[in-house]
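Here the complex is missing one protein chain, while the rest keep their positions.
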Amino acid sequence: WEGEFFPGISKIKYEGPNSKNPLSYKWYNADEEILGKKMKDWLRFSVAFWHTFRGSGADPFGAPTKSWPWEDGTNSVAMAKQRMRANFEFINKLGVERWCFHDRDIAPDGKTLEEANANLDEVVALAKQLQEGTTIRPLWGTAQLFMHPRYMHGAATSSEVGVYAYAAAQVKKAMEVTHYLGGENFVFWGGREGYQTLLNTDMKSELDHLARFLQAAVNWKKKIGFNGTLLIEPKPQEPTKHQYDWDAATTFAFLQKYGLTGEFKLNIECNHATLSGHSCHHELETARINGLLGNIDANTGDPQIGWDTDQFLTDIGEATLVMLSVIRNDGLAPGGFNFDAKLRRESTDVEDIFLAHISGMDTLARGLRNAAKLVEDGSLAELVKKRYQSFDSEIGALIEEGQADFETLEKKAMEWGEPSVPSGKQELAEIIFQSAL
Amino acid sequence: WEGEFFPGISKIKYEGPNSKNPLSYKWYNADEEILGKKMKDWLRFSVAFWHTFRGSGADPFGAPTKSWPWEDGTNSVAMAKQRMRANFEFINKLGVERWCFHDRDIAPDGKTLEEANANLDEVVALAKQLQEGTTIRPLWGTAQLFMHPRYMHGAATSSEVGVYAYAAAQVKKAMEVTHYLGGENFVFWGGREGYQTLLNTDMKSELDHLARFLQAAVNWKKKIGFNGTLLIEPKPQEPTKHQYDWDAATTFAFLQKYGLTGEFKLNIECNHATLSGHSCHHELETARINGLLGNIDANTGDPQIGWDTDQFLTDIGEATLVMLSVIRNDGLAPGGFNFDAKLRRESTDVEDIFLAHISGMDTLARGLRNAAKLVEDGSLAELVKKRYQSFDSEIGALIEEGQADFETLEKKAMEWGEPSVPSGKQELAEIIFQSAL
Amino acid sequence: WEGEFFPGISKIKYEGPNSKNPLSYKWYNADEEILGKKMKDWLRFSVAFWHTFRGSGADPFGAPTKSWPWEDGTNSVAMAKQRMRANFEFINKLGVERWCFHDRDIAPDGKTLEEANANLDEVVALAKQLQEGTTIRPLWGTAQLFMHPRYMHGAATSSEVGVYAYAAAQVKKAMEVTHYLGGENFVFWGGREGYQTLLNTDMKSELDHLARFLQAAVNWKKKIGFNGTLLIEPKPQEPTKHQYDWDAATTFAFLQKYGLTGEFKLNIECNHATLSGHSCHHELETARINGLLGNIDANTGDPQIGWDTDQFLTDIGEATLVMLSVIRNDGLAPGGFNFDAKLRRESTDVEDIFLAHISGMDTLARGLRNAAKLVEDGSLAELVKKRYQSFDSEIGALIEEGQADFETLEKKAMEWGEPSVPSGKQELAEIIFQSAL
Partner (left out) sequence: WEGEFFPGISKIKYEGPNSKNPLSYKWYNADEEILGKKMKDWLRFSVAFWHTFRGSGADPFGAPTKSWPWEDGTNSVAMAKQRMRANFEFINKLGVERWCFHDRDIAPDGKTLEEANANLDEVVALAKQLQEGTTIRPLWGTAQLFMHPRYMHGAATSSEVGVYAYAAAQVKKAMEVTHYLGGENFVFWGGREGYQTLLNTDMKSELDHLARFLQAAVNWKKKIGFNGTLLIEPKPQEPTKHQYDWDAATTFAFLQKYGLTGEFKLNIECNHATLSGHSCHHELETARINGLLGNIDANTGDPQIGWDTDQFLTDIGEATLVMLSVIRNDGLAPGGFNFDAKLRRESTDVEDIFLAHISGMDTLARGLRNAAKLVEDGSLAELVKKRYQSFDSEIGALIEEGQADFETLEKKAMEWGEPSVPSGKQELAEIIFQSAL
């Protein structure tokens, strides 16, 4: 492959909301300041290598549909390097500074672990070279522990000790290359850490094994001097019937039980949130108030669909809620927004790759602008503050300090008589919220 | 009301599977030994006062349908006492030894807390008297902190400090009467501890308040010498959009965060399990392996329905899975099986109250017999044991002791080459399971 | 009750998007023309009497929370008349021209049908009087065939012939008073026309009975000279496990089977749409392309909740899709938008009733403005047209006329070789759509 991968497309520029050019940003203006930070620093966008460069359009009922001009039909190291160059051209033209990868997406697997590692090293060396002189770095790396049939019963939770060891070796290496490339985080998505049926599963042992595995990862991270954040990405199910990292709260329970709380944060994915029965905002807030909000996999599902559709987020209201959480978290750094999202299977133009990312970026940028309006306006925060003001009292303070026992409280309750309970003002809150959209 | 409440119905007896008499047990034989325990000791059935004696058949689109002959249309203390007598006749005729109640179900509320407490005391005194000379005791008591409009924003998580205090007073009293009646457990179901919208909610504060409240309950329990187990009953939503005790894992995360783990166990309800996206068996096992399985609210939902239908469990396979968990837990005592289940709205014969309970009891009894067959046969347990046998090795032991670091594991992985991964044998496990039904 | 019901609130005015006054319209400007029609003629808003004036805030786990100052705690005819006056003041202050009612919402039931009818007549007479000199008329009336315990097994599909007859009498009367009040439509929502379990149900007979009932309604409508549209409102379930009018397509199947197609249209409710697994837009389009789109019950559900939450629609994107369907339908008249939506249980200020309606009206008005932008811009329609242009060909025409047999098509397929299949351009369509929001 010679020359440009995307010859017809030049660097995407901010042209503002009135532009009719689909290949421009209407809302994302990287260097514009919002609430004291540049948009790019709030948003820290990242391209997901796997969806963008390895997504084939295949689904359980359909063969691949994409035939990108630069693909030669092989899974060779040469092809992998070509793709990596396409990746960097794409990132540059999009104007972002981060990318995410699985070990097996960027380089072909090998017949042996040694061969796989060698393949990975060769492609990583090129990526390192392509990064040079740029500010582009991995937002995070990860090990792909779910595609290969050896992982069919899980990786760290496999019933086979040999698989556990293999997975450890793979994570070890993936962590090393992430570190080498200047990656800022390392992700664990336990796609097959779970079960298909409890009938054949020893859940307790599997969870014990998972905890040991993660502790070993922490130890390794420290040993190699990798300072990135370790992130767990919850997902309720798919491919398994039940994944152990079901949602933020479940993962928090696990981390606490095994003494891993200080070592991990969460990578919240919106589509995973809704599959687990929560709004994305709920998952973000659950992570945030427990000090666990580390990264966002920015995508969305379809409210009527029960599997992971990994769509680019286009809902402005949703994006505004997401950005409210991010603002309250004072940003995500060293985490960011990874577009764990894919073109629809039927979107087969090269241009569509750009359109999809522009759409996702603009939606979040618009969400940021809206959330900033809400913050600056202040009336929503005021409404919430007012709602809880009765706790700004002597007895409130006593309660919050853990000093109010039942006898004291009973005495108060009898003294006060029937408490007055004001309206929750949900409709007013919704009006205020909508006025910022 | 004079004489019997259920004059046409005599004590329900075990008549075996071939009986055609619907008012008999086909599978539940209280004193029969199964795996070394009497059926009644495995099952510890309890009648839920609220569904059985206060369930009106009303639903969001319909008025009450039940017109039990003993009801006089009032909510007086006299009526409450009459109902309590009906309750004891029912329990006696059913042949169980436990009942569960909310404070406000068994006695009318009052204009003041003092009046409500007095009403409660009067009815409780009668219950105490009716218990005398019998082995009937409350499986658990609880405070109803969701019906009254004062609790519309929650009880321990209300935005109003006065409501928090009122709830504390109510729990204090309910705990006292449960203790007085010889109750073995005390339940917290946080029906309104959650939110309708995050827009008007300070989730962190609300959860902090909830933890303070539960700690105060622990302190009070100790102060009054109540040795019963405190139980939290998870439910994902309904009436709120999102309840804080979403499921077993979420509640476990909460208990750990606030240092409450040793003080609480869980009351798992099957219908709540499925509403939260889990199988009932999953929730039971999650509770069990974390030492939290305290009680079961024995009911079921409809797999196509998204709200709490509180049906009596009739699914034999489901009941067998439930009993497998109970057997692994060596029973539930001091917890048991509470029938948090109600007649269908259209079931309006007095007889239907008996039929429903018989159906639920027989289903669990049948589940127990089946589970015992599985345990005695041993081949399912053998299949599971065999699946994990590769961990019964030197490296397996190292892993389980937390001694296997990534370098050791990588070395092993390279030494071993591609691991062999046997079939999961799910279909075989299903055949073995079904053969016990 | 003397004087105004809403003394602090004056007529709601359009103040434009920059107004900070929550009691004003930011987007709804009744007389402004959009695509050749006044906003009020596109939107034809209607107040739902039951939610607005009979909604108590009760839910399956909670007692009523609303205590409107004009309520005296009775269900008397006098109270009913007072409420009707409140209704008209509310409608006037809101600035809409339509209302919807069930017979039993506006007037108390009676011990006999005769008494119930007399109560209804008295309240209807007042409503008629309050309508005089105004343009306010019922958008539609309906008979409440689900609250009373007699309807627990259904109305037209009850297993009891006496209930069928009673329901007929009730619909007869409700249709008469709707006609008398100048109502433009009459609705059938079969809340209990369905089943709780197939085990005790003869579904075929029940559906036959339903068809007979609806045919009799058609006959009666003609006999009394009522020219309004008869509307069926699909809902998948709740209160029943399974309602016969599950969704638009199911209802269409039923209407065709029983030869009722020309006589009925559909009243599509957004919350019912999503409960049946469809987007609201899907249901609207399904109704529209089959000539059945008659009315919209404008509300929304919560994507994570499995029951009918009947919330006021606040999603701008959703509202834009809804209005696209309405524009393609050239409006809904004689149908309109009925706010089958209720305040949240915790919204207990009188003001909240206004806020909720303003929010719902402004959202749809904003949706209308957005949809008009899309129509005027034309690029979305162009994208769709271009997608299907290959059918604007000789063979396309042959197919569409039903003249293309398999032999002809096979010949063509062989002649043409592998067809080229362009991108579906979903991301581009989403960008265009979002640009109008």
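For clarity, chains are labelled A, B and C in written order, and residue numbers in each chain start from 1.
Note that in this section a residue touches a chain if its C-beta (ideal position, glycine included) is under 8 Å from a C-beta of that chain, and two chains touch if they have at least 3 such contacts.
Not measured: the values here are computed from a predicted model.
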>> So one chain is hidden, and I want to know which residue out of B:261, B:347 or B:408 touches that hidden chain in the complete assembly.
In response: B:347
> Of the residues A:191, A:294 or A:424, which one touches the chain left out of the display?
Replying inline: A:191
> So which of C:236, C:301, C:335 or C:367 would be touching the chain we can't see?
Replying inline: C:236
> Of C:89, C:285 or C:340, which residue touches the hidden chain?
Replying inline: C:285
>> In the complete complex, the non-displayed chain touches which residues of subunit B?
In response: 17, 22, 26, 274, 277-279, 303-304, 312, 314-317, 343-344, 346-349, 352, 355-356, 358-359, 362-363, 421-428, 430-435, 437
> When the complex is taken as a whole, what residues of subunit A touch the one chain not shown?
Replying inline: 57, 59-65, 146-149, 151-153, 191-192, 196-197, 237-239, 241-242, 275, 302, 304-308, 344-346, 348
>> What does the interface between subunit C and the hidden chain look like in terms of residue numbers?
In response: 112-114, 149-150, 152-153, 158-166, 168-169, 171-173, 196-205, 207-209, 212, 215-217, 219-220, 236-237, 242, 246-247, 249-250, 252-254, 256-257, 276-279, 281-282, 285-286, 289-290, 321, 380, 383-384, 387-388, 390-391, 393, 395-396, 399-400, 402, 404-407, 409-410, 412-414, 416-422, 424-426, 429-430, 433
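In the analysis below, only the chains that are shown with their structure count from here on.
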> What whole-Å value do you get for the distance between subunit A and subunit C if each is reduced to the mean of its CA atoms?
Replying inline: 39
>> Where in subunit B do residues touch two or more of the other chains?
In response: 149, 152-153, 196-197, 237, 242
